[in-house]
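Note that one protein chain of the assembly has been removed; the remaining protein chains are unaltered in position.
So, chain A:
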Amino acid sequence: MIQAILVFNNHGKPRLVRFYQRFPEEIQQQIVRETFHLVLKRDDNICNFLEGGSLIGGSDYKLIYRHYATLYFVFCVDSSESELGILDLIQVFVETLDKCFENVCELDLIFHMDKVHYILQEVVMGGMVLETNMNEIVAQMEAQNRLEKSENFPMTLHLSTR
């Protein structure tokens, strides 16, 4: 089971935080900070798995992470998950983000936090892997988009920030 999914940038600023086990808010922040310090000091070409996140779970848990440009994607999982499988899942998630946002960048995650959550919900549900087929996920997001359109926003202003 996946206990938590953390995305933060190279400076440790959280960009997406999703816990599937209940922790008080301050512990959540502490976990994010601790995890950031653990992965920050690691070179890019060493192993993507590490133990020792003392705040979540203990010895049965591993942090599996990937570093993309300015962002770290970290999944905290227990031993029932395949390590390489989770690495693949991170890749699926990122590629899906990329398809949905067309060349995703950190700013997309900041300004469209809700959308990022919705995409993640199509991949992981309650800590379990829901769907790994990218086309299926993108199709779901397109369907959501159509629903959103049909509900007619009271305001439709374009953002200039990108």
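In this section, a contact is a pair of C-beta atoms (placed from the backbone, for glycine too) under 8 Å apart; a residue touches a chain by one contact, two chains touch by 3 or more; residues count from 1.
Convention: contacts and distances are computed from a predicted model.
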Name per UniProt, for the chain absent here [options: "Actin-related protein 2/3 complex subunit 5", "BOS complex subunit TMEM147", "Proteasome subunit beta" or "AP-2 complex subunit alpha"]: "AP-2 complex subunit alpha"
Chain A, residues in touch with the chain not shown (by the definition above): 1, 14-18, 20, 22, 25-26, 29, 32, 42-43, 45-52, 58-60, 79-80, 82-85, 87-89, 91-92, 99-102, 108, 110-115, 117-119, 121, 125-136, 138, 140-145, 147-149, 151, 153-159, 161-162
